[in-house]
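Okay, handing you the structure first.
The other protein chains are all here in position, but one chain of the complex has been omitted.
The chains carry the letters A, B and C, assigned in the order they are written, with residues numbered from 1 in each.
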């Protein structure tokens, strides 16, 4: 099944679905092997992995280059965290075209201004995009996709910026009408009251996506009962990799030997397995004259 | 101090020095923060992180793009694992020029054929580069560097390929004469006998670099006493990150909640710290009119 | 019609067909507007435009980036001059996958060694690829294409290297059997005797492609009567652009004014037309709130 169709089915599924953050070809493959049905190409994680900030310091084509490796390494759909679409409606059109070429199933854009700022840094009172301008961006994206199943998720930042429920509903209504395939309602509270308040008013009009990074303690059944469609575990592979790398780097630096680290890291062979080295060995027998069996 | 000079000092240092693998801007920064004096840009790790194989599947400029992020994120020198130089002497000249522009301190090239194969996969009997051709590559690299302190490390694969000590010494002699700033003697045995045999014959003629991935159990003092200059811990950050990401992905997939994972991963704030988000906040006050204090 | 199918039809057409060199999105569009049915992505022109040599100084992904702009700007098929496939059979597999993603219709690979040398520079006695190895590369390419109509053209350099007709026929037979969709027989003589000699022996077994850069004085009907399928005008847009730019640069430098140059260059409006600026103006009315009519 096409990746775009796979993702559309996640959005339309009758049960609560989950996708997991990745930030590289390697982490994307790990997400797939863990059993997840989709991948979140997190802007925060992608920028952090590169060593830059989540403020469009990397160009959109540099992000795309990583996404291409992620897509090539996996067979499940990727939802790209596309920030603001990296400019205006015209940049969005170009982005959609480039994502489709690279077999990325969907993109999420947020109603903020370029260059973006992370939602968890000084977000109170951040200016949001003009609603009409953002609706034009959604329409432009939808009009430029060639594959009917490519999805555009509209991310609403009004709770984050402190504009409250009415503004959120107003934006939800507008983005839904503009053609968004789903809405991502973002909140940075430690509980999910904003989300639940929205769900109560919004009802069942379109698939709703959430990112419970800050309200991680909320039991998942609460999301299920509220009628959420898709939960994004948004940055936990990069966060666990940082913890592990910091610990291992410190230990090797201090002990000046690998002896005690070796049991706690995967083997070199496991890297080879993840890289699919066996396939190349088989292929060499087929295609290299001196390697044929 | 220039990164090239820093690296040269590691090579010439009277004590045993250590550098640690990284494969991204983020991991490079973690290496620096752990206290290491240098970074190994591992070909295996870089390819694995991208989700491709260690067989020149990524182009050399794609590798360079990652190296640039790594260099920008750190102030310690990077030694790139430059495979075979990605072609002949002319590709090597171009590589050195591009590395210098990106402030990479040094490159290691190995005497194998393009496209390269990993030293730990079916390496027995692998053909090696012609000695004269490889010496030409070293000379071409040295002649094209603009910064006198840029270093070229010649990696000898003859133990790996099973050609023994005499061939290794012959190659060491040739590469040293051709101008290599150091030699990397590679071995894939579980003990360091090959290395010690080489050191005994070679003496003190130039700095020797080793990669104890397979003979990790050898006490580090053995290297010290043998007169080794530099030890490369070659792939342990990617290996620890894989272990951590596999565990965390599996746990979140199975538990469908973040609650139990949260205590074991770094905070989102720690990501911001690694990205140097504070600097941007300060800068906004200096450069954005509506943010001035 | 798909670009791959368009190109396949050029190969199978009963009449002599022609494609024209381009080296940028702009020149590709000019080729299409002139009425040509296909584009030759010349390795010589692409490297020359970048300012590097035709010896794989640009990485294969840097070439690919230009090809993507060329493909995006046009609706006719592109045949990439893919040198040696940029490595071995495995690099070829990856190349084919990446070309298909970017909607490139076909690739031509030549039986030389990486890094390649230009066929018109000291080519006498150049070593050629081992026949079996090159056949493996063709097979690997064909096995990895997803679109049945993607074409692989095998370019035979044995006339160029001075190995004569028998070697050329032997290679033609082998590459044809390995699955090449067409053969490019290259010659650097000022007349087409080598080509005609080959055609006489080869007969009609598969489509034959030629590049009459050196035997440009041969009347085209000679090719037609010989049963050639496709003629590549291989580098004439870059050569005419160099002539024009050198002349205009010299004139402006010497005269220190644009006054006499203006009548001989296209207008700025013509640039805008080639960029399709009108479409953006129309789109702004659809998608920008303050631009709506």
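The working rule: a contact is a pair of C-beta atoms (placed from the backbone, for glycine too) under 8 Å apart; a residue touches a chain by one contact, two chains touch by 3 or more.
Only a predicted model underlies this, so the values are computations on that prediction, with no experimental measurement involved.
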| item | value |
| --- | --- |
| Touch with the omitted chain, as defined above, among C:4, C:27 or C:187 | C:27 |
| Residue of A:45, A:74, A:88 or A:246 in touch with the missing chain, whole complex considered | A:88 |
| Subunit C, residues in touch with the chain not shown (by the definition above) | 18, 20, 24-31, 33-36, 44, 47-55, 62, 65, 69-70, 72-73, 118, 120-122, 212-213, 216-217, 219-220, 233, 235-250, 252-253, 256-259, 261-262, 264-268, 270-272, 274-277, 280-281 |
| Touch residues of subunit A, complete complex, unshown partner | 55-57, 59-62, 86-88, 90-91, 94, 114-115 |
| Where the unshown chain meets subunit B, residue by residue | 72, 88-90, 93, 97, 101-103, 130, 132-133, 136-137, 139-140, 280, 283-284, 286-289 |
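One rule holds for everything that comes next: only the chains that are shown with their structure count from here on.
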| item | value |
| --- | --- |
| Subunit A-subunit B separation of Cα centroids, rounded to whole Å | 30 |
| Distance from subunit C to subunit A - Cα centre to Cα centre, in angstrom | 38 |
| Two or more partner chains touched - positions in subunit A | 72, 280 |
